[in-house]
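First, the structure itself, so that you have it in front of you.
All protein chains but one are shown at their positions in the complex.
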Amino acid sequence: MELLGIVICGGAALACALLVILSKNTVHSALWMVGNCLALGVLFLFLNSQFLAILQVIVYAGAIMMFIIYAIMMLNLRVAAETDFRKSLFTGRFVVLFLFIICLLALGLGLSPTALKGGMGKIAMAQFGEVNLIANYIFVQGIAAFELVSVLLTAAVVGAVFLARKD
Amino acid sequence: MKFDLVWLIPIFPLVGVLINGLLGRRIVEKNKSLVHWIACGAVGLSFLVTLLLFVKLLGLPAEERLYDFTWFSWISSGVFHVSVGYLIDPLSMFMCMFVTGVGFLIHVYSIGYMGHDESYSRFFTYLNLFMFSMITLVLADNFLLMFLGWEGVGLCSYLLISFWFTDLANAVAGKKAFVTNRVGDFFFAIGLLVMLTHLGAHGMWSLKFTDVFSHAQLLPPHLVTIVCLLFFLGCTAKSAQIPLYIWLPDAMAGPTPVSALIHAATMVTAGVYFVSRCNVLFTMSPFAMQVVAVVGALTAFFAATIALTQNDIKKVLAYSTVSQLGYMFLGLGVGAYAAGLFHVLTHSFFKALLFLCSGCVIHAMSGEQDMRNMGGLRKKMPVTFITMLIGTFAIAGIPGFSGFFSKDEILWQAYSSPQGSHLLWFIGVLAAVMTAFYMFRLIFMTFFNECRASEEVQHHIHEAPKSMTIPLMVLSVLSIFGGYLGVPEALGGANRVERFLEPVFGLGKDKLLQAAGGNPLIHRVVAETAEHPSFAPEYKLMVFTTCIVLAGIFASYMLYMRKRSVPETIAANNPSFYRLLLNKWYVDELYEKVFINPLRAFSIFLWKGIDVIVIDGLVNSTAAFFMECGEVCKVSESGYVQRYAVSFLVGVFVLIAYFVYVR
Partner (left out) sequence: MNDYQSVYLALSAILFGVGVLGVISRKDAIVVFLCIEIMLGAVNLAFVAFARANQSAEGLFMVMCIMAVAGAEAAIGLAIFVLLYRKTGTINIDKFNLLKW
């Protein structure tokens, strides 16, 4: 059951991603990106992370993508000026070679799932992904990082306003 | 013992330097007189402190007149320690007395002489700096501090010779003095290091005079000779002896008070002081003593011959200084240290006086220095005339004036001392005759006969202001009576100078006897100077010298007062000889050919051959190599973000591969 879900949603995510980079129209690319985010969100559900799935949909598919669409509208771009980008995609094929190397690496690592060990206390499987556990982690161990992230976001807002203002 | 005040002596001029040097320009704007009040006051205070200590020293019994005041530690490196300390003994106080005394008078004189100069405060800053260095030189209790003062006076000499540096000739003269002194100092430093390393090999890592001299017997005799000769070479540069005297006549480019203070009265006697200070070492090396005596006598003679034909009033005095310094070294070289130093004292009085008088003359003549354009100044400048006449009497050795006693003592010692010889005495007498001749020539050409200056210059001739004439009077009194400090026993005097300085030189002889072992010559020296010969030969020599000096004066009178065409006839009849003297024996030209030109050629080779081709070539080819590398590598810097991203990715993959498969 899970495998079926993974295959469907993973296939969808992959297809959306490919369409993002293959679309001529920037707006289309952005819309396919939304699809990619949604597919990932479903995959998060399969991974028992309901909270992150919701965040993925709200923050990514909702907020950030809307942001990008707005930007596209402001820039008044409909069809990208580039016509030969398929050719450059073709020339980028050696990257695909590396891609396979990465895949092999990932599969190699995947055989021992604890290769990347977490240091903090284990969570019972049944509770994994529940909001209260994540919240506990954020506001106990991760409080410093959390506050830094808030500073980063504030700085980003200030920077964006400063850069984009008319002068 | 309360000699701890001694550090005040050098400090006062140093404070003067700091005030005038840092704030001088502003002080001049506000109140010009404050500058010379500070400068003269500083030196005056030094003189007073010196006087105080001198009186205290006199109050002690002769054998206790030695005090070493250590002020603070200067260098402390392993076993090697040097401190800043001052040695108070008869010799250092003797030097310090006249250095500060004459220095003070010349400071006062400078107020009038430099009154209209733009760089008023700079002049007094340099003068005070000179006083500081000179006092350090004579009071230092170790070789290194003395060397500091030695270099300091050299620096001040350079600064003051090229004081009016906008004139190229002055700058060149200063440079010449500086470079010549460097040559001497180089050998001096080598001597110092040779001595230190050999003493250090015996565990004697000290440069204190007292330590070195009390351990002098540790040095093997040949080494003492080498060290002494190296030291003496340093002294020939500082005290303008053959072969390094060439800078002193050119040094007259500086202001006249400087010539008086530095290049006649004080700095150039540093070499005499140093040889006297190292009398222990020099006495241990008879050969070095002979070299000193011969060089001194030759310089006295040689410089006097040049002075005969010079027409520049200051050049005459400069060569006369060289000649008189030769006398001093002659005295030292024959073992008569006290006589040499006595001449230093009297010479500082009368030569400072003569220079200051010549300064008044030049001042009055609106900067004219050529005696052929002077004459008849006697009536217009009576004070200058009389004082200069007194100075001339003193330097010529007229009986009763100070120069007579000191010069006679030297000549007598050159004749009678076991290290002396009749030949040295004869050369000295010849130089004395010539001295009398050229000094009176100077007097006759400057003050007598009709005035040969232009109308406008004549109009400006005036007697010097009070600040200039008062030092002249003081110095002329000293020039007369200074000699009575050391009236020889032959004339019923007590020879106080010699008695006073005896502890310093007696120490040398005592140590020498201990150290000498089987050296018969040294035993002979010590033995013979101890016993007293009869006075009869001394009287004979005295009368003889006086007569021949008077003859020299008479000749001068005849040639320059009566038959004034004769000198030109003589010059015309002996053109080559006259030109030889006029051009100073072509020594400058000889040095130019032998030392300077090869050195210049070598330097040009180093510049064009080594520096331009090899060193610049290395540097430039290194740069060119990396420029070529850059040309090749710049292709990778395309400016396209995506190419950078690719290279970044490749790097990331390589790193991942490394960590997964290799580690």
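Going by the order they are written in, the chains are A and B; count residues from 1 in each one.
In this section, a contact is a pair of C-beta atoms (placed from the backbone, for glycine too) under 8 Å apart; a residue touches a chain by one contact, two chains touch by 3 or more.
From a predicted model like this one, the values you see are computed outputs, not experimental measurements.
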>> By the contact criterion defined above, which parts of subunit A meet the unshown chain? Give residue numbers in ascending order.
In response: 2-3, 6, 10, 13-14, 17-18, 20-21, 23, 26, 29-30, 33, 36-37, 40, 43-44, 47-49, 51-52, 55-56, 59-60, 63-64, 67-68, 71-72, 74-75, 77, 80-82, 85, 88-89, 91-92, 95-96, 98-99, 102-103, 105-107, 109-111, 113-114, 116-120, 122-125, 128-129, 133-134, 136-138, 142, 145, 149, 152-153, 155-157, 159-161, 163-164
>> Even though one chain is hidden, which residues of subunit B still touch it in the full complex?
In response: 634, 637-642, 645-646, 649
